[in-house]
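What you see is the complex with one protein chain gone and the rest in place.
Chains: A, B and C, in written order; residue numbering restarts at 1 for each.
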Amino acid sequence: MAGNTFGKVFIITTFGESHGPGVGVIVDGCPPGIGLSTGDFVYDMARRRPGKRSFESPRKEEDQVEILSGVFEGLTTGTPIALFIRNRDADSRPYEKMRDLFRPGHADYGYYRKYGHFDFRGGGRASARETAARVAAGVVADKILKPIGARVICYTIELGGVRAEQIDLALIDESPFYCPDPDASRLMEDAAQKARSQGDSVGGIVEIRVTGCPAGLGEPVFDKLEADLAKAVMSVGAVKGVEIGAGFEAARLKGSQNNDPITPAGFASNNAGGILGGISNGDEIIIRAAVKPIPSISIEQDTIDRKGNAAKLTITGRHDATAIPRINPVLEAMVRITLADHYLRSKTIKILN
Amino acid sequence: MAGNTFGKVFIITTFGESHGPGVGVIVDGCPPGIGLSTGDFVYDMARRRPGKRSFESPRKEEDQVEILSGVFEGLTTGTPIALFIRNRDADSRPYEKMRDLFRPGHADYGYYRKYGHFDFRGGGRASARETAARVAAGVVADKILKPIGARVICYTIELGGVRAEQIDLALIDESPFYCPDPDASRLMEDAAQKARSQGDSVGGIVEIRVTGCPAGLGEPVFDKLEADLAKAVMSVGAVKGVEIGAGFEAARLKGSQNNDPITPAGFASNNAGGILGGISNGDEIIIRAAVKPIPSISIEQDTIDRKGNAAKLTITGRHDATAIPRINPVLEAMVRITLADHYLRSKTIKILN
Amino acid sequence: MAGNTFGKVFIITTFGESHGPGVGVIVDGCPPGIGLSTGDFVYDMARRRPGKRSFESPRKEEDQVEILSGVFEGLTTGTPIALFIRNRDADSRPYEKMRDLFRPGHADYGYYRKYGHFDFRGGGRASARETAARVAAGVVADKILKPIGARVICYTIELGGVRAEQIDLALIDESPFYCPDPDASRLMEDAAQKARSQGDSVGGIVEIRVTGCPAGLGEPVFDKLEADLAKAVMSVGAVKGVEIGAGFEAARLKGSQNNDPITPAGFASNNAGGILGGISNGDEIIIRAAVKPIPSISIEQDTIDRKGNAAKLTITGRHDATAIPRINPVLEAMVRITLADHYLRSKTIKILN
Partner (left out) sequence: MAGNTFGKVFIITTFGESHGPGVGVIVDGCPPGIGLSTGDFVYDMARRRPGKRSFESPRKEEDQVEILSGVFEGLTTGTPIALFIRNRDADSRPYEKMRDLFRPGHADYGYYRKYGHFDFRGGGRASARETAARVAAGVVADKILKPIGARVICYTIELGGVRAEQIDLALIDESPFYCPDPDASRLMEDAAQKARSQGDSVGGIVEIRVTGCPAGLGEPVFDKLEADLAKAVMSVGAVKGVEIGAGFEAARLKGSQNNDPITPAGFASNNAGGILGGISNGDEIIIRAAVKPIPSISIEQDTIDRKGNAAKLTITGRHDATAIPRINPVLEAMVRITLADHYLRSKTIKILN
């Protein structure tokens, strides 16, 4: 029983592989009457696009989103919105030698053990290419969040061992890593460049903040808001950890430190990260995702072939030195999608209005 | 649209509140022909039961699991298994004063904002009491994992700032915290006692390890095994963070360090935590959960009443100093349930056998 | 992957067997703030109860609904409502001889082929006893329909070959078969009595009418209102056919006859049965269900045992001569549940109220 669908009311189903005709998504459950056109996707798709920065692969993807259904005379109709992004510039020849070798840290081995037959070119279905469809769906989700005043912001607080010391959200678009600390951003760039020059890669930590989220979203006891956010974030390749509010640090606090006092003016602190008992409390939602270093490195590695024989692998071709910042709009999209879904879900608990 | 169901093939739905008649669970999708009797639940229910240790509330719960359906002549029938655990010794009078005051760090405020009308006694539906139903369902899930050789083990690696320095799984049952390091266990006990004597509480980190998990479980791209595990773990109250394998530490590694080399004898390291590309790779699965300090403390706290007026709150009555170790069998149960679900899901991808 | 759950927003999961501890249902997704008490179930449970009429089995079931969760201070809380109905007077000895013989027309053979191990006593899970849980859930669903003015009415239009010639809904409660035609009702009673005296049984047709259903319910293209109603009705044992509006008769009409003209005052006819393109149109919804004769007859029948050997079977014990009228409140409940579900689903398509 496959798992390419996410959400229960705002429901997305993605499809497509790295080196097939393209990737896409069906958005089902989007309310009618929302203005939507191909232009709406340009900004977010561009942010996910590689090849703009020195530490990234020069692969050129245009990533134009085609609307195949669900929009009429510029407005959504309430029927499924199919979005398709054609693959271009997808030379699969460099992957021919991977036909038999499993790349360490990649999905190849798991796919082989599970499916037997899989499209290994560029990671196939497991490629980061698939996330283009998520970003497109996130643009639609954002159309639901905007009228209610909720906004999702995503930025890098750690990369290659460099930690942001200050968080000034006004500065994140000036940093190639969406880092809210300009000094840290420069050091991050050095770290990424250095790793790339060594044929290596680095990881980091991305923080996602939601402002203006109404109280009352989340469905205990399993579809708690933090549970669905954790799943959303962890479903993005390269993410190995997720935390809400104080997160792992909360494990070291006393109850008297960790509890957020409640005042007539609101919560006096936000260790909860905006979620109590699985339900948004109206405060800012804070999520952090641990992003592992990209597994495609040009340093020689030990592996095996499909028959189980030992082999040496040196990955050539274009590769980024870090999944950050390209993963940021993907994480942002997943949070948008989760919130749009829970917002629409929350509408079912009142009989009249 | 409510969220009290978890799983897609091995499906559990829990119900019940802390101070109502009881809590329970429907397990739907359990294969027929499995031996199951009330005796099977005794060990795990006892582990979750409070009042056994000095740092815990003396509340006495018998937690006898009643099988209401789905078992005939000692064997499951493939029809829904309804399990019910009656509440006993549930004096709700201490909660009367909470009728109007929101307890900081608790679900009260979220439930009030979402539902308006809620059962506030002892946390009601948001009470840890609900997790008794999860543990019962976990016992059934374990019946599916045993024949395939998978085993879930859960232990505490950090509590109140004390970190386990060694991990000897043979020792975890000798520690009141299921701590695999006897020296650390003693220090943890001191920390918990001290917090309790101060009317305060402590948090910690629990690690869950799965041995014998077959390769091939997990359903990309959204129902990746780590994504569903993250949701399962994060759906347990008090958990604020979750990581797989190297987790947040992976964010600080280079690709050349983090990638697990593959050899004919298996993976040479396990930073992946047993999951690659969302699919189990046959290695041990490693999950860590950050557990916040219990919010019920007897130190006076600032809060508001339902009308929004400032108030002071001092929580009296019985309370544990830490959610650990009672949360451990709950986390273990959630991992068992997730794996049983994914194991049964994995059976649908072959047409013949 | 089991199938004991129905609905997507107003979600019911039933459990229990004929001769186990009892049957029950979890209703998840019911909005908070609705008055609900055990007294609310009395009327509908009594209608489903057997033994009141001469053509029915004298089995006495009290069918008292116990509320195990989800209600606090007389109001629903938005959390799962667990309802349980204990089995009483359930003597399973008459079924011992059925341990090895498949009863023709019953579920035994299918359950044996599917599950191998099954509770054969009184039909076990496949018993009409399970429908008591559906009726209880239907009472909750009705609490959602009432405020919006929708009402589900169920009556018998054919039994044992006798067809109602007039439909006067004011008279249905005076007929033991809920037949809207008093003359036909008397003939139906004769037919049922006669079949019973011969050790045989009869079938019939039940019509369900919904008044006051708002326009706009139904979710094309698969969860069309008529599709979900067809599933709801066909999921009740003994139902072998379902039709909407003109139904099978529509197959014999011309388009010019079958199309319902639209006028400023509404539809001029109702061959559509209140549903166009999968969406309610505001007119009355008309559904008919074909109910087969009860398969438990005392006439000797040919069958086989579990080893496949030919055998003769004579069913003794208490049995109704017809599933009507006891099936009527069950069909009514399933329609109520389907409409409540679709009504709540319809609330998700507007962003701001």
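Everything that follows uses one rule, which is that contacts are C-beta pairs under 8 Å (C-beta built on N, C-alpha and C of every residue); 3 or more make two chains touch, one makes a residue touch a chain.
As the structure is a prediction and not an experimental result, all values here were calculated from the model.
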Item to check | From C:Phe84, C:Tyr115 or C:Phe177, residue that would touch the chain that is not displayed | outcome: C:Tyr115
Checklist entry - Quick one: which of C:Met45, C:Val202, C:Ile285 or C:Ile351 touches the chain that's been left out? => result C:Val202
Checklist outcome for this item: Across the whole complex, the chain not displayed is touched by chain C residues 1-6, 8-9, 14, 102, 104-111, 113-115, 125-126, 130, 158, 161, 195, 200-205, 215-216, 218-224, 226-235, 237, 240-264, 268, 271-273, 275-282, 290-297, 299, 301-304, 308-310, 345-346, 348-349
Checklist outcome for this item: Against the hidden chain, chain B presents residues 1, 8-9, 29, 31-32, 34, 78-79, 144, 147-148, 220, 344-345, 347-353
Checklist entry - Footprint of the hidden chain on chain A, which residues? => result 1-2, 4-5, 8-9, 11, 13-17, 20-24, 26, 28-29, 32-33, 66-70, 72-73, 75-82, 84, 114-119, 124-125, 344, 348
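Everything below uses one rule, namely that only the chains that are shown with their structure count from here on.
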Item to check | Approximate Å spacing (C-alpha centroids) for the pair chain A, chain B | outcome: 26
Item to check | Chain centre separation in whole Å, for chain C relative to chain B (CA means) | outcome: 39
Item to check | Two or more partner chains touched - positions in chain C | outcome: 1, 8-9, 29, 32, 78-79, 344, 348
